[in-house]
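Before we start, here is the structure in question, set down as structure tokens.
Just one protein chain is left out here, and the rest sit where they should.
Chain IDs A, B, C and D follow the sequence of writing; residue 1 opens each chain.
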Amino acid sequence: MSDTPAPPPFTPFPAAGNISDAEREDLRRHGILLTSLEELYGWGRSNSIWPLQFGLACCAIEMIAAATARFDIARFGAEIFRPSPRQADLMIVSGTVTKKMAPQVVRLWNQMPEPKYCIAMGACAISGGPFKQGYNVLKGIDRFIPVDIYIPGCPPRPEALLHGLTQLQEKIRAERVSGPQAARHLQPDAASEFPVPDYGAHDLQPPSNPALFTAPVLPRKA
Amino acid sequence: MLGSGILKGLGVTAKNFVGSYHDPARMVTQEYPDTPAKLPEAYRNFPFLVTENATDPMGTLRCVACQICEKECPPQCIYIEKSKDKKPDATGKPQLYPAVFAIDTAVCMSCQLCVEVCPFDAIKMDHVFEVAATNRFEGLLLNREQLAKPNEYFHQIRPTEAAEVDGRLTAERQAAAEKAKAAAAAKAAAPKPTTPVAGVADPGPASPRPATPKPAEGGTAP
Amino acid sequence: MSLFPANSGPTVRAVHDEFHGDLLEVSMGPQHPSTHGVFRMVVTLDGEQIVKLKPVFGYLHRNHEKIAENTSYLSSMPYTDRLDYLCSMTTNWAYALAVEKLSGQAVPDRAQYLRIIMAELTRLVNHSCLVGFLFNDLGTSFTPLLYAFREREKILDLFESLSGSRMMCNYQRFGGCRVDPSPEWLAAASALVDNFPRFLDEYETMLTGNEILLARTQGVGRLAAAHAINAGITGPVLRASGVDYDLRKVDGTGFYPRFEFRVPLGAHGDTYDRYMMRILEMRESVKILQQAFKTLPAGPIMDPKAKLRGFRPKAGEAYGRLESPKGELGFYLISDGSPNPWRYRVRPPSLINLTLLEEMCLGHTIADAVVILGSIDIVLGEVDR
Amino acid sequence: MSVVATDSFLERAPLLFRDWIVGHFPVALQWLVHHLLTITAILTVFGLFFAFTTIAERKLLARLQNRLGPNRSGLPWFRTLKLWGLTQPFADAIKAITKEDIVPAVADQVLHFLAPVVIVAFSLLGFAVLPFGRYLIPVELDAAILYFFAAGTATELAIFMAGWGSRNKYSLLAAMRALAQLISYELPLILSVVPVVLVTGTLSTRDIALAQGGWTWGVLPHWHVFTPWGFAGFLIFLVAALAESNRSPFDLPEAESELIAGHLTEYSGFKYALFFMAEYFGLTALSGLGITVFLGGWQAPCAFLEFIPSWLWFMGKLAGMIVFFIWIRGTLLRLRIDQLTRLAWQFLVPLALLNLGNAAFWALTSGWTGPLALARWAISAAIVIVPFFLLGRRLTAGYAPRTYRYAA
Partner (left out) sequence: MENLEQIRDRLLARFPAAQVAIVVNPGSAAEHSLLLDPASAPEIARFLRDDPMLQLDYCSNVTGVDWPEKEITDIVKKSVPDPAGGPDKVVEEKTKRLQPGYLEAVYHLYSMARKHGSVILRLRTGNRSDLVTLPSLTPVWRSADFQEREIFDLYGIVFAGHPDLRRLLMWDEFKDHPMRKDYVAPDDFEWEPTPHGDVHERAKAHYPAPPPAASTPTPEAKP
């Protein structure tokens, strides 16, 4: 069986946020100057993504590992982990967000200046992961802040984080400065700050931001 | 002398600086997107389902929907619905198959317990880690079609384990065939309906997650 | 609630007022570069001097114990990886040890050796990382941390090629280990271990004699032996205070009595001693590993009677403890005969080692507080569980 | 100043270029254009120098740490071209300029805005009196050294403004630290330069640089750093300069592991970039002063290397200093605030004062020749080394590596 030819490549996961060359060309036709400025703007921001120095749990160690010699996130210009949210461009939610921590995460997000991006790194940040059935575990940070890239894994390899970062770079480069495809922070009605949940007697109040989080309904046999 | 310790430290960093230009032990960066990640054979990220035949992946799933992995999965990220009908498996024996097989990679903790408990070598761990998505509801919930990968792929990523599994399966199938032959012969000799079918494996221990608190028995209770 | 001190109005105004008075209350964490995760300290300062320090926990309380009580014994094993996520091999072992004690299972010789090999490799990983993080708290620009991570990656490569995952090894099973390492693996590990002292030497040349390190750590955060014992502090932190208590020797866990190694003891109980304990323990771990690679017996790695599924220990309870790199890691299990534990409790060394944090920090400056915290070696996954 | 025709073309090139441009303007405006050109030149050259210092710092630190550092930025329209990441600072600049500027509602709006402006302005002032080359000195002041330190001191004010104006506890702590630190180190910094003034008898940076001209046997330059008092002064200057410019191991005000980002905690976007820039400008200016005062300024180290234009020598020495500072940053730990001030008052200041006496001795004995010259060297060296040992021992009393016992 092993001497059969290599199987066709599998792409089990849909490509995330990629912009094809054809689309890019199409966009280019909108206007050379504007596109050039857009390109410059996107290039500058995508090559200077300073993450917030903000580790939550296990994934934070892999995030640190991504900054160390073997993986060296610095190659992407993203090694400047800023401890102050005021200087950060990217929040890597690296680990389990507990309900006790969630208000702080939202507050940090609110303190970051636009344009800002969020990567949910690891199963816990995406959905609560293995700990999702815990009483103090938030089932995904996207209940309170918008997430741009989800990197599954428990924890994702540092390379997976780098892959997520390149996806984010692609996304930033594809952002327009105007029109319907404009970047989130340039849309006039886009929220930049989100309500911080309160500590309630049994749960967070509210348990999620309804303006942000609507789960699709699963048609299942009851 | 004051300063000698500092000078020694400067010496070590200087050594590392110079070494980074000529000594591979002191320049350990692997430029990930340009040079693909080196994954050991044992590396595990997310599970996939093994199919016997790449041309008919859904028809030749090894999985018989016994639901052991679903029960053992610590974070409960596997969902299986059994089929109503049966399909013949590789040995021609009619078996159930999973009508629905979903794995939520946003929850999966890559623990490999599903692989360990699977009696049919139907579920194995994949090497794919570049799976960042922009939508966790659609991008990270994998269905049967996305999970199925042929045995050749398994051989490709884990040659040792796949060879061992194949050897074992071939032996089992031969034994089953001989047994069936003997049974057929015996049947021919004396019409007696005994075809030992492994069938659906035993469903394992009682549901691991009780809905209600159980009263303690024994223990240190008086 | 104002948990984050950055810019919320009333908090800042209060500071402004307090500035005219005497004391300044600063909330460090849960997002702070040197609280090692989401730990929070509410520090009251007189100038830069600490007059009060209250730790606040629970920002990573992810209900490990509750989840474990609702799931089977085996399913908790991968969760223990995430408890002390720098040392998954030892947390695995401690849990397996407790379950084996609960069910009375035997462990084959080879597995016992493998466990010791993994535990000591983990100790190398943990201590080198800890020292790196400690230096980060001391204000280096990541250089020692990155050197430590360079070595850590080599060990993680070993773990990954053996168990499939860099950090979450999920390697131990009740009654043995999951995978048997190949001879090539053992040769690679042995070579790595033989080279490790070279890294330690370079590290020590770079830092141990550094005058700034001496000035920053000697005499800082003293911990008296009697206090440490009463506060249940274990591991290198306890031994830095001069108390000879290493479970590898006291309990003779596993096959440790078959190995020759020494337990270093400090005399001052300050941050420098705690730092040096780690360095010296790494050197001893190298010795253990070298012996283990020489004498590793052949044989099975799993108890043949061990069951993977349908594991139901009979009713009873057990407390299994192990010298993890951070201290005494214990698992307390009560079984009621069902597939799930009735009570599953982790005795987290990181949490209990923090008991005297305030006493250690009082009178020191805020810069010392982060260093003292760094020298205690906490992992929030274990502190809050 | 007049251009000496005997100098090489490269030496004169910047001036000729300036004169060529100025010549296009009416005579009435020439004075203005002349100075505007100088200002533009300084801003451009040191702006670019700042940009490449940041990338050099990131890449050199990376190399110290066995990794590669930024190497993928390339250019926006040519994605495959990576240019070794040299365009990284420009990406950072675009990002910083377009980033939202947040001013906390409770912050002191005026101080919060003024602090970055003030700090950049004052950190640039120092460049005015540095002789970058034989003829390249923007402003020739007789009291250049005094002017330089006066301008540099204002940055303390700006840091305090930032820390106070942010109304953040960390910023406030950082502001207090910055004040204590800067005031402590201003003294040794100035005292380390005074011996040079004493020996050369001038406060003009141009004359100080000129005083270090000439070589013994054509290879040993007469730089001040090659005298015992000069060497000691240079070391004190280095330490104090590190502290003045908030560089590791004296980066206490923005001590990440303690105070988040210190006085910068509440600054975002371009204002943060301004602080960052000012820090590097300050460092560069101080390095420039150090070079002028101790390392022979724009003078070539050997006679036969004189054909290389003087301003290249200056920039080369400047780059060397910056690399040294990066190396220090990659190696050392941070001091504590009390140790920091103790180092200044109990070690650097007494040493600098003694060194002043040393320089006086050196100046008085300038006539000693033959064996007396050797004695002069020995005595001068002793005046430096003996107190260094004694004070150093006092400073590190009680601190020593330890030996450990093992359990039985």
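Keep this in mind: a residue touches a chain if its C-beta (ideal position, glycine included) is under 8 Å from a C-beta of that chain, and two chains touch if they have at least 3 such contacts.
Worth saying up front: this structure is predicted, and the values here are computed from it rather than measured.
Among the displayed chains, contact with the absent chain in the complete complex occurs for A, B, C. The chain omitted from view is touched by exactly one of B:V28, B:C111, B:L141 or B:I157, namely B:L141.
Looking at B:I78, B:C118 or B:V165, the residue that reaches the missing chain in the full complex is B:I78. One chain is missing from the display, and on chain C it is touched by residues 1, 57-58, 61, 63, 65-66, 101-104, 227, 229-234, 243, 245, 250, 313-319, 321, 328, 330, 332, 334-335, 342-343, 345, 347, 351-352, 354-356, 384. The omitted chain makes contact with chain A at the following residues, 100, 127, 133-136, 139-140, 199-203, 207-208, 215-220, 222.
On the side of chain B, touch with the chain left out of the figure occurs at residues 58, 70-71, 76-79, 99-100, 102-104, 107, 137-138, 141, 143-145, 207-211, 213, 215-216, 218, 220-222.
By definition in this document, only the chains that are shown with their structure count from here on.
Among the remaining chains, those touching chain B and also chain D are A, C.
Set against the C-alpha centre of chain B, every other chain centre is closer than that of D.
Taking each chain's centre as the mean of its C-alpha atoms, chain A lies 30 Å from chain C.
With centres taken as mean Cα positions, chain D sits 40 Å from chain A.
Centroids built from CA atoms put chain B at 27 Å from chain A. Among the residues of chain A, those touching two or more other chains are numbered 53, 68-70, 72, 75, 83-84, 86, 111, 130-131, 133, 154, 157.
In chain B, the residues touching two or more other chains are 2-3, 6, 9, 12-13, 16, 28-29, 31, 74, 109-111.
Taken as a contact graph, the chains are fully connected, with every chain touching every other chain. Those residues of chain D that touch chain C in the complex are listed here as 61, 64-67, 104-107, 167-170, 172-173, 176-177, 248-249, 251-252, 255-260, 265-266, 329-339, 396, 398-402, 404-408.
Residues of chain C that touch chain A in their complex: 1, 3-4, 6-8, 30-33, 37-38, 58-64, 66-67, 70, 78-79, 82, 85-86, 142, 145-146, 149-150, 152-153, 166-168, 380-381, 384. Within the complex formed with chain A, the chain D residues making contact are 58, 62, 65-77, 85, 87-88, 90-96, 98-102, 256, 260-261, 264-269, 272.
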